[in-house]
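The block underneath contains the structure these notes are about, expressed in structure tokens.
For this view, one protein chain was removed and the others were kept in their places.
Naming follows writing order (A, B and C), and every chain is counted from residue 1.
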């Protein structure tokens, strides 16, 4: 943390700023120039509050030098984290993880059928929503616990680990018992109560980026989970909200690179929610792998045009099979495999 | 809902589209031109799923004609809703509501002191955070239940109703018993589980607009609460996230006008979080009242430069007193009073 | 300018950074701590290139302390600039300037009629487009030089100074001879060639904020004109592009406050283009004046529903008359007059 004082600061104001910084547990280095006086923090500055310091009288500007996240920071944990989400299924290593399945669980036949299809095509895990975040209270809200049961049967039938979204802390015990990866959706990325609670489990957490979250805020939400004691966090880029409305969101592949440089956690990409158009999924999947993502999460539905939710962005099992072939070819070009 | 078919649609595709619309409970009017064929829904189209219809084969484009919210819609409820938040304290009528207080409750003396000051200056209610949503897990998270106790003592001392943020459904029974207005923060605006739960109480809810929520999504979140049976919703515009970084957010005063035209719920404005700069609060408060807001929620701290949170955007009780005088003058110009 | 070195910088890298800063004409103050080493620039840092310095090996981060604009900066020019745009007509003083008129000049009768109406209602100047920036090459592009002639006749008839948009440097001689205020539109805010050319005239320039320009970029575009020798710049906030689509743009009134704090130039607000809806113009005008704008630019059309352009956002002369009355009342509350 570096604090720059105003040109006309008083000694008293400087002392107040120094005291405030020291109260945060750092040593302060003062360098006075004829025009600019700078206070530099030495030591762990993660407890210093940038906003607080910036409004002290005498302070012109405050700049953070180091990232505010410690546990997620690659500087202190240079190796890639690899998260095990099922027997022999890992996210973050040389092998790409591809999570596939329908937006919503709709019936036992549907989810088991899709699970078999994506397993055959080479998927690593099965996704399917049992509780659905919907903008409208009148839209289909998911099958609830029955959906979880059907997912478990699909796992039983195929061996694929199951990934599903947790929307309420009440259901955490159920999720801990039944599912393999707990998804925290984009709209709950800063539901800090939920982050703290999943931080106390040891289940792998798939943390989607919020609609308008900066990369730093996203990593800070992962830090909440890590700080709670759960090291198993997988990040998921799913597009951000911008002025462009042709696509549902704007897929930010440069965020994948940025996160992987600053942070040791694996990052997967969701091209289905990012674009909202099934015909874009294949090409954006290939782009994500070329960019360096550790995997994909793709919506696959046996009958997209009759899907209860997000049919417009779902591909068929046959299309998914094609996609996996092409993903494998691109993966090989960048030193990965499927 | 209007559905436009592709130029080369087949009869079968048209029938499928018609059936899908009818399944949502509407009658369908078909009009065929030489180039364009249009399907119009007659009746309550709120159960039709725009995305689902738009991906049917044969469908070119889908356009919603009526708003997807029914209970919040001014068309069916032309009069302004007025929400009573305490004995004789109302939000939404001719008299403006001004909610004031510190970002966080820090001690009994602090909150009661500020409460007395803002009461004297003419505030309608007291705000103060007991549970704080913070980007960093290492930042001050609020005093918790002790904070609620202190708020209740401040209410006891001044008669001001108290407004505080609910972050976890676990605390809802406590909030129902102790507080007068439950705030749902911007980061939880689409925490649908929490919305459903506060929809089952009858407490007034202050619903902040999400950082990147459209006006329609914001009203749809209010609709969740109304649909649950709780008619007491106050909307709060607190700035949206844009590319501009000089201010913390960009205050969107045109949203106040838009909401008040489409929806019967009262809208207050939070200039403190919108701008993030104490020196901007006064002018943006006056602008909000001139635009037609039903009130304000303003951060006031006895000692902003030592505030545990958001000091940079808090004004002092003395500044708040000045502000109230000026707000009164502007209010008179637009047919309101404080 | 403050440059922070990487933790593991080499002496050679430090020397390179120092040399690069000195080459920009500043003295460099080095302060070395055990963890952080900081280089502070003393003197005029406006020639230092932030991006260039930030990519030097050994450099962790670069922070600008002072604003990069000198001539527009209030620090070196504390008094408000007041720009004379016609005999006795000033923008920037105690008296508000209200510029009104149609989007496009459509005929002599139309523009002179509107001019008479807005003059009677108290407008300070007449606006009207002769050359129109249109997204589509097939849309009405304006009447061109004939439009300028009609504007001059309207000025002749009413005495109102005329404001119109310059889209091509070719027309600059014509504009210098004929018009009173040259408008640079939002889409040309960073047409640096045009900025340089109008910087060489002495005509007042109305510089609209770009659709996605930061406040700093906007002031830097004014700086181009000032640096060219033309001190007569009026800034115009007209809404920025955000994710919200209910309004045409999002009016950013906090930008008015920000600009007026950093910069001595007057700022007017265009509620018509910002919102794109005639019914919003009155309230947003009042909000702008309450916020501290130095004036307004409002679209007024004799027959909005038959306007050739932007009818949806134009108010009638009668509505403009009402608006002026209300603007006067709000102005009085904030120490201004119309």
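The definition used in the following text is that contacts are C-beta pairs under 8 Å (C-beta built on N, C-alpha and C of every residue); 3 or more make two chains touch, one makes a residue touch a chain.
Remember, predicted model here, so these are calculated numbers, not experimental data.
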Message: One chain is left out of this view; which of A:10, A:202, A:306 or A:329 touches it in the full complex?
response: A:329
Statement: Of the candidates A:184, A:207, A:222 or A:255, the residue in contact with the absent chain is A:255
Among A:166, A:275, A:309 or A:323, the residue in touch with the chain that has been omitted: A:275
Message: Using the document's contact rule, name the residues of subunit B that touch the chain not shown here.
response: 2, 4, 29, 31, 33-36, 38, 40-43, 60-61, 63, 65, 212, 241-243, 245
Absent chain, residues of subunit A that touch it: 212, 214-216, 240, 242-247, 250-255, 257-258, 261, 274-275, 279-280, 283-284, 286-292, 326, 329-330, 333-334
Statement: Touching the unshown chain, subunit C contributes residues 46-47, 49, 51-52, 54-57, 68, 133-139, 167-170, 187-188, 190-194, 196, 211-212, 217, 220, 223-224, 227-228, 241, 276, 278, 304-305, 307, 309-312
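The working rule: only the chains that are shown with their structure count from here on.
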Field: Whole-Å gap between the CA centroids of subunit A and subunit C
entry: 40
- request: Let me have the rounded angstrom distance from the C-alpha centre of subunit A over to the C-alpha centre of subunit B, please.
  value: 27
- prompt: Which residues of subunit C are in contact with two or more other chains?
  reply: 212, 242-243, 245
